[in-house]
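To keep things clear, I will list the structure first and then write my remarks on it.
Every protein chain of the complex appears in place save one, which is left out.
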Amino acid sequence: MTLLQIEGLGISFGGLRAVNDVGFSAKPGEVVSVIGPNGAGKTTLFNMISGVYLPNTGRVLLDGQDVTRFESHRLARKGLTRTFQNLQIFQDMTVLENVIVGFHLAERGHLLADILSLPSTKRRAREVRTKAMDLLKRVRLDKAADQVAGNLSYGSLKRLEIVRALAMEPRVLLLDEPAAGCNAVETEEIDSFIAELAASGIAILLVEHDMKMVMRISNHIVVLDHGEKIAEGSPEEVSKNPEVISAYLGAEAGQDTPSVEREVANADG
Amino acid sequence: MDALMQFLLSGMTVGAVYALVALGFTIIYNASDVVNFAQGEFVMLGGMTTVFAHAAGLPLPLAAVIAIALTALVGVALNKLAIEPARGAPVVSLIIITIGASIFIRGAAQLVFDKQLHRFPSFSGDEPIRLLGAAILPQSLWVVGGAFAVFFGLWAFFTKTLTGKAVLATANNRLAAQLVGINTGWVMTLSFSLSAAIGALAGVLVTPITLVAYDVGVGLALKGFAAAMLGGMGNPKGALVGGILLGLLEAMTAGYLSSQYKDAVAFIVILAVLFAMPQGLFGAKHTERV
Amino acid sequence: MKSNLKWIQLAIVFVLIIALPAFFPSGYYYRVGALIFVNALSVVGLVILIGYAGQISLGHAGFAGIGAYACALGPDYVGLHPAFSVILGAVVSAGMAALIGKPILRLKGYYLAVATLGFGILVSMVLTNERALTGGPDGTAVAKLGLRSWLKDAGIKLSSGEFWYLVCGAVLLIGVWIALNLFHSATGRAMRALHGSEVAARTVGIDVAQVKLQAFVISAVYASVAGSLLALQNKFITPDVAGFMHSIEMVTMAVLGGVNSVLGATLGAAILTLLPQVLTIFAEYEQLVMGLVMILVMIFLPKGLLPSIAARLRGRGE
Amino acid sequence: MLTVEKLHSAYGRIEVLHGIDLQVKSGEIVTVVGANGAGKTTLLKCLSGTQPVTSGQIDFRGEVITAVPAFKRLERGLAQSPEGRQIFTNLSVEENLRLGAFLFSDDRVDADMQDAFTMFPILKEKRNLMAGGLSGGQQQMLAIARALMGRPHCLLLDEPSMGLAPLLVAQIFEVVESLKARDVTVLLVEQNAFGALKIADRGYVMETGQVTMSGPASELIADPRIREAYLGI
Partner (left out) sequence: EIRLGASVSATGPAAFLGDPEAKTIEMLVEQVNEAGGINGEKIELFLYDDGGDPNKARTFATRLVEDDEVVAIIGGSTTGTTMSIISVAEDEEIPFISLAGAIQIIDPVRDYVFKTPHTDRMACAKIFTDMAARELTKIGMISGTDGFGASMQAQCHDIAAEHGIEVIADETYGPQDADMTPQLTKISKTEGVQAILNPGFGQGPAIVTRNKAQLGINLPLYQSHGVASDGFIKLAGAEASEGVRLPGTALLIADILPDGDPQKDVVTSYKSAFEGKYEQKVSTFGGYANDAFLLMTSAMAKAGSDAEAIRNALEDTSGLVGTTGTYSFSANDHLGLDLSAFRMLEIRDGGWALAE
């Protein structure tokens, strides 16, 4: 029962083929990770899936429906949303309001009702507020609820973005480097948070450079390099793939570099 | 045929006036993202100061140089006294400051000078030059020449010099500019003085054609702004092409369609261009990754 | 808690409107008051467009022009009662805004500014040049609303100044109420969200183009109604109402007062309307002082009067 | 080289640094670790002059620089690769690098740029692209390279490994280590605490605006509290 199906996606910038003929699929409750070196085309791929860029080739199917040319907000209405590698926070709104905006689809009513502040509008606003607070509690941002979002530290904003995306109760969630800027312990929190979400039936697409996290929670991994899919499979398969190792993981290249030690250490611990 | 030629020459003349104003916008914009609504007042100051200095007995070239230098000082003062103290204010607030400054400068000009229209003699006489049945004044050639000269100067400044890059960097990311050692305050001062000087130069060149009074700045700024946007803000090429295009459009419309609606036609074309090219003809597309 | 704030703000505006006349030494102050309310009304519209949705317009006077001339021409050409002409103006403005808003609002920043400016200029050119219809640059007379004499028959005697003071005050109050409702609603939040990040707004399902258009249309209606009120009380209107300078003035009022604060914008309108009246004592120096005040406010209160002062009181600083 | 004494800093009236004492000796690599919101970035911003200091003192190479404006600190040899990368998105990659060496106009600039290209070959490939078009990780490389173009005596790095692929994370740490050989002192803020402590000489731990622990990196890395709170082991 495939929820999201990607077929042959490709896009070019100027002369550069940033993504070429990439395809895979995701089922509800699955975590599919996309990994690859910097500039491999991961974010670009996400941008195409989420309607930020229009692909030159290929299709995106959601529930079997072709949504390739859908703008982001229409995709959102179909239950697909995302977070961003380069933070996209509503800086001037409060932390709580940021999350409430995430509830837009549930909250919005008729424009006239909003203008006249009809009881229905007020009631929905109250409900949404409570739900938003609950979400903030889950990422320990409830104390900052009334702060202007722009005043949060980088790591906190990262978490805020995730709950904002969750607010719309997505069926497909794309996370672009959710753990960037978080230390190992904080990463673990996010890690289990994502696992929980997947368990609740959301299909998750994950881009992340933290291999410990990727290896632990992915059901399936797609590896990109230079815009091409060079490997795919289970975490074990991928991590043993020599091409992946040389292009990305670099275990052979420097057995004793600190970063690799860390991966190893973390994988053990 | 000779009518067409006349419309072309006329369009070039007016277009060069717009281009000069549009070019004046470029530097401050490139340094700070602020469209300086007092740019028209710089043009006015250039013209008025020359008029009064000339009337006081100074030879025209000297009067012009003094006017340009004084206006550049006004530009520096504007930056030091009004823009710099508002550091950290949002761009709209800075724009309102420039609007306030334009009102202030106008108010000052009407006190220091007067409210009458003025002009001073053309640089090379008023004997029209005949060209394929059409006539152009020598002063128009000065204006067109001036526009091109300023364009080349600015183009070289922004593409060939490190200072030019520093100006661009300051607008793009002031914090980062400071981190690489750019004195952003100084960059702003430089930008305001250069913009003001270009404005004043424009005033000196165009006054024999357009006449000058304390309040001509508003109209010039408006057209210059439209021209700059048509060409693409911040790019000297855009300012030059946008200005001349706007002038030609107006002349052609006045000549062939309707003089009443020539401004309207010009704006409709601008709208049409922007719908097709949202950054104007030569405007840089900002790449912001998410 | 949030809606408390809304009622407090509304109450402030209401009390001011009711209480101020007690201090008026002459009928002229009613006129100034009415002007402030009219300006505030269009500026509140701009708060929705610029402050909430982050879309600049340098052409809103165009809508004021449509509203004003609807009142001037409606009775003559369509046989509409002036009061309904206000609605006609609003409908035409809304329609026009919806029509041009679609393509224009794809533009950003200064490009949007120049496009809206172009629109404003087109409107004012039509008003200026179509002399047969509009009376041309010298303007045209506007029919009486008739409500005042009707009130008189009903036993309520009001001077023209008092009458327009109250009418404009009441309309402003409604305008403020709507703007505040919007602020705390899903639509208002969607506007502010797209102001922060359009991409992110889209990913939570906000139809950015549509919400921008809503902001544009709503603000156009505000400007249009303000233009109508101006025309009706002046009983005479010229194309100046749609002019570039008027657009600039509106934006200036909004920014000076605080472009994302409804109350602030009202304050901005009050100050810029009063200032020229006060400055007549400086006569020659009027423009000088006017420019200076604008500069100083922006230097010391860069986010606009009200927000900056509020921030200071709250101790946030800048 | 760098001494920070009783440093306080606030956003508006909310104080976020409550008296930081910290020292970096010449040629050292010192790392600062801490949870989200601990104030690491704020500390670095104070050092580079982009965040006002409410009280306290910063000494750099024997001079008090607390009041020196940001743009003059690079002249004295203090460079920063800031959080959020802060590259010039509208300028090309090459222009970004050139501006990194804004203070210099000698022949070495070209050589430095070649060094940067050798370090991050992708930047050479993309030299004419607007920097805004780079991928996240590529932008991070550019930010680091640009800071190096300023020929600093002391380099402040705010999470340099963020968004970099594992191979490059390794490389970044190598680069930082290699700076030692070039006599560049490094103050490194990292979430990858393990990696950072591995190469650092000493480390500081920050919690809610205060330094709670400090010492030789090797001791910190072995400290069970740190292992639990920051290394997740």
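A, B, C and D label the chains in the order they appear, each numbered from 1.
FYI, contacts are C-beta pairs under 8 Å (C-beta built on N, C-alpha and C of every residue); 3 or more make two chains touch, one makes a residue touch a chain.
A quick note: this is a predicted structure, and the numbers were derived from the prediction, not measured.
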Visible contact partners (per top-of-document touch definition) of the missing chain: B, C
Which residue of C:T238, C:T252, C:T266 or C:S308 touches the chain not shown here: C:T238
On chain B, residues whose C-beta touches the chain left out of the figure: 3, 6-7, 9-11, 13-14, 17, 110, 114-119, 126, 128, 135-137, 206, 209-211, 213-216, 219-220, 251-252, 254-255, 259-260, 262-263
On chain C, residues whose C-beta touches the chain left out of the figure: 25-29, 31-32, 35, 128-129, 131, 136-139, 141, 160-161, 230, 234-238, 240-241, 276-277, 280, 283, 286-287
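The rule we apply is simple: only the chains that are shown with their structure count from here on.
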Starting at chain A, fewest touch steps before arriving at chain C: 1
Chain pair, B-C or A-B, that carries the greater number of C-beta contacts: B-C
Centroid-based (C-alpha) most distant chain relative to chain B: A
Separation of chain B from chain C, taking each centre as the mean of its C-alpha atoms, in whole Å: 31
Distance between the centres, which are taken as Cα means, of chain B and chain A, whole angstrom: 47
Chain B and chain D: spacing of chain centres that average the CA atoms, whole Å: 42
In chain C, residues with contacts to at least two other chains: 199, 318
Touching two or more other chains - residue numbers and ranges from chain A: 43, 52, 84-86, 88
Residues of chain B defined as touching chain C within the complex: 35, 82, 85-86, 88-90, 92-97, 99-108, 110-111, 218, 222, 225-226, 229-230, 233, 260-261, 263-264, 267-268, 270-271, 274-275, 278-280, 283, 290
Residues of chain B that touch chain A when the two form their complex: 288-290
Residues of chain A defined as touching chain D within the complex: 13, 36-40, 42-44, 85-86, 151-156, 159, 177, 180-188, 209, 211, 248-250, 253-254, 257-263, 265-266, 269
